[in-house]
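Structure incoming, see below.
The complex appears here minus one protein chain, its other protein chains still in place.
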Amino acid sequence: MTVFVTNMLLLLFLVFLLVLVIRTRRLFAVVVLAGAYSLVSAAMFVNLDAVDVAFTEAAVGAGISTVLFLATMAYLPGREKVLPSSGRFGNNMSAAIICVIAGALLVAAAVELPAVGDPNAPAHLHVAPRYLEESYSFLHIPNVVTTVLASYRGFDTLGETIVVFTAGLGVLVLLSGYTRTRRTRNETLSRGEGDDA
Amino acid sequence: MDLVATITANWNYLIVILLMMGGLFIVISQNNMVKKLVGLAIFQTSVFLFYITVGKVAGGTAPILMSYGKAAYSNPLPHVLILTAIVVGVATTALGLALVLRIHAAFGSIEDDEVLAMKADAGMPRSKRSRSSDPDGSDPDGGDPA
Amino acid sequence: MSIASIIANLPALVVVIPLLLAPIAALIPISGAAWLVAVIGSGGALVSAFLLQGAVSNGSSFSYHLGSWPPPWGIEFVVDSASALTVLIMAALAFVATLFARKALPAEINEKDIGKAYSAWLLACGGLAGLVMTGDAFNLFVFLEISALSSVILIALGAGTDRRALVAGYNYLIIGAVGATFYVIGVGFIYAVTGSLNMADLAARIPDVQQDTVIMVGFGFMVAGILVKAAIFPVHIWLPAAYAYAPSAVSALLAAIATKASLYVLARILFTMFAGVPDVTALALEWVLIPLAIAGIFTGTILAIYENDIKKLLAYSSVAQIGYIALAFGIASTAGVAAGFIHIGNHAVIKGGMFLAVGGYFLALRSRVSLSAMTGLGRRMPITTTGFLICGLSLIGLPLTAGFISKLYLVRALIAEDMIIVMILVLVSSALSVAYLWKIVEILWQRPEGEEAPLHGGEAPALYIPLWILAIANLWLGVAPTPLVDSANRAAMHLVGGL
Partner (left out) sequence: MRDNPVLRTAAKILFAPIIVFGLYVQFHGDYSPGGGFQAGVIIAAAFILHGLIFGLEAGRRLVPEWLNLAMLAAGVLIYGGVGVAGMALDGLYLDYNVLLPDPSAGQHVGIILVEFGVGLTVTSVMLALFHAFAGFSEDRFADKPEDTAGGGSQ
């Protein structure tokens, strides 16, 4: 029972952090709050028995993301430009409408989902049992998450390694690449009449 | 199923959905590019929470098979999916931040409205006036100055 | 590596050859060698796709178990007449675009970045091929991300010509990520009530799930995510800027194959995964897909008429053509889905050709190609312009061209389902599309009053040969469409015909 009580506290803390992120204007504070958000969700993952995921979320989600955000903030204006209230209201209203509709649909579906932690929910009975048994009997590897990650769904992880490679490639091309930005008008590639497009 | 029972059984999901929609709200409503990326990160992290909550088995432990016989284990499959999704989320954030840096270098601003209003080669906003003497900077979709 | 094992592993090779050659291309500093790796990658994928199409030409289908784990425990690739046809079309267009890229990419991207550009190029081709081949719902998300991130890199590389490519890349990244996350939410809900991620297994288990709201909402979120990726009407806003400011070779590649993969995935979700709950899919087709498709057709066509930048004009026209394909799938009859696959093939050839021609203009003019800059090009660049014209005529559906075949089968499918109003709307919109084509043609052969934009080194064969390959394909598919039409019918029979 204590699992769900701590779960409740952590979730409320996350909601509190979310409201803070929406309200703060200083980007530096927003970035630190996002780091805190990742770390608290890592704590929740531990609480929900997802230790590998908590490890990754803390190291990659809270660690690397926050470092990258802070490194970016070094070059950017510290404060977010506050739109005139009319502009802001329009944005917020349209966003609120979309989120309320999507949220209502999700809540309507979530109410019908099997109860949280119910051992004979379909999710636990169909595919997972074989991973648990075979990881011990055939593969002799205790950490089932590693076996499923590397062997059963190894192609997923190959795809994911390629996604990480793509991100590294993209950042190298964008930040330490050589293709400069064409900006000045009369510098168009040809000497002809400057186009306006 | 009466409402109270479902609420007590699934309040986890309801709060996670609230977090998801909060993240989505930030992505859509915010004008600052960095804050949009923070919103996207929060939106994705909340979806991970949803998956792990689906995978939780009451009384189960982490899916690491200890030697002392059969205990109830939480479902390992959502954990694997979320391991993949976390790294994909960080990859998206890293690429977005690299683009934000380049946009700031090229446009001088990272506010959506200012950047979208700028033409291909109009001058920089008040912060860094570019040296190009671009007299009219006509609207690209408009007439042709030639 | 016996030949037999290569044949047996063809489904994996189509995806793995480009993906594993990408890191090698990234290491090569010399532009020519990196291009060679790209040609080997896309060529290898084309040959494998061709052999796969041959293997399933008798209407059979088979499943390829990755890591030799049987589905639903492991991940499987599904090879049937529908996926093999789509992969073949995409691999062919990617190969032709790679030929064009030899001279086009170095002209717009700095020499030292070329290796990495070809690496992102191969990742995009491999990611999109994987998107079509995979039979696993979450693996599809991973391939969505691979193709999305590599497309963002390719688009952002257009900053060498126009700084707005960076903003176009940023918007594509954010909207694409939100779309992909919507898809993941949908998969999460469906997984919570079925316990499986394999598409075929889901198709079997979804009908006997009691919680139908969860199925409805899960289906809605998955389709919403795929609609974003397929640039269908309300969520197409990222497409015009992305195609307009990307380097010309990238615009040709993305215009020809990027949205096609998502449209195919849409068909798979509608007709295989959720075939067991026809009331849910019928509702979505009737009230979501068809209205959005028609709205997309008209917005795209009308915006194209008033657009001054040629690449943005073609991008808006793409939005309209995607609307036709979505409309064809919306009809959901065997004839309708077949018309959709026919137009996937024809539109790839049409729009790929037009973007290659605009790339040729761009490289000759060395500046952004607005309509005003194109005055009188018809006389000065005859070969490229005639190629452009053939593809243009095919776009508006002139008889003897590929476009006509697509329109014919679409109208025939609409009549068979007696959707007369929709049929009239389609004819009206294709009449409207004549307007923006005529605007271009008139400018191309207009006597310019002022001094013409100077040309730098006229028409290079390396640029117009790929264009003419596609122009000839347009004519050939118009005159002898049977191979494409037959395989499209087989694909439709497989998806919808209940084979």
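We just call them A, B and C in the order they show up, numbering each chain from 1.
Everything below uses one rule, namely that a residue touches a chain if its C-beta (ideal position, glycine included) is under 8 Å from a C-beta of that chain, and two chains touch if they have at least 3 such contacts.
Computed from a predicted structure; not experimentally measured.
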Could you tell me which shown chains are touched by the chain that is not displayed? A, B, C
Taking the full complex into account, find the residue in B:Met21, B:Leu37 or B:Val87 that is in contact with the omitted chain. B:Val87
From the list A:Arg23, A:Arg79 or A:Arg180, which touches the chain that is not on show? A:Arg180
Can you list, in ascending order, the subunit C residues touching the missing chain? 1-2, 5, 8-9, 12, 16, 19-20, 22-24, 26-27, 64-68, 106-111, 159-161, 366
Residue ranges of subunit A at the interface with the undisplayed chain: 51-52, 54-56, 59-60, 63-64, 67-68, 71-72, 75, 138-143, 145-147, 149-151, 154-155, 157-158, 161-162, 164-165, 167-169, 171-172, 174-176, 178-184, 187, 189
Where the unshown chain meets subunit B, residue by residue: 62, 64, 83, 87, 94, 97-98, 101-102, 104-106, 131-132
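The rule is simple: only the chains that are shown with their structure count from here on.
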What is the shape of the graph in which nodes denote protein chains and edges denote touching chain pairs (line, ring, star, complete, other)? complete
Please name the chain that ends up farthest from subunit B once chain centres are defined by their CA atoms averaged. C
Report, in whole Å, the distance between the mean C-alpha point of subunit A and the mean C-alpha point of subunit C. 28
Euclidean distance of C-alpha centroids - subunit A vs subunit B, Å: 6
Chain centres from averaged Cα atoms put subunit B and subunit C apart, in whole Å, by 26
Send over the residues of subunit C in touch with two or more other chains. 138, 142, 145, 149, 152-153, 156, 159, 162-163, 166, 185, 191-192, 197, 308-309, 368, 370, 372, 450
Each of the following residues of subunit B touches two or more other chains, namely 20, 24, 37, 54, 77-78, 81, 84, 88, 91-92, 95, 99-100, 102, 106, 120-121, 140, 142, 144, 146
Mind pulling up the subunit C residues that touch subunit A in the complex? 19, 22-23, 26, 66-67, 69, 72-75, 109-113, 116-117, 119-120, 123, 127, 130, 136, 138-139, 142-143, 145-146, 149-150, 152-153, 156-157, 159-163, 166, 185, 189, 191-197, 205, 209, 211, 213-214, 216-218, 220-221, 308-309, 365-370, 372-373, 450-451, 453-454, 456
For the subunit A and subunit B complex, residues of the former touching the latter: 3-4, 7-8, 11-12, 14-15, 18-19, 21-22, 27, 30-31, 34, 37-38, 41, 44-45, 48-53, 56-57, 60-61, 64-65, 68-69, 71-73, 75-77, 80-81, 83, 87-88, 91-92, 94-96, 98-100, 102-103, 106-107, 110-111, 113, 115-119, 121, 123-124, 127-128, 131-132, 135-136, 142-145, 148-149, 153, 156-157, 159-160, 163-164, 166-167, 170-171, 174-175, 181-187, 193-197
Applying the document's contact rule, which stretches of subunit B touch subunit A when the two form their complex? 6, 9-26, 28-32, 34-35, 37-39, 41-42, 45-46, 48-49, 52-66, 72-84, 86-95, 97-102, 104-106, 109-111, 113-114, 119-121, 130-132, 134, 137-140, 142, 144-146
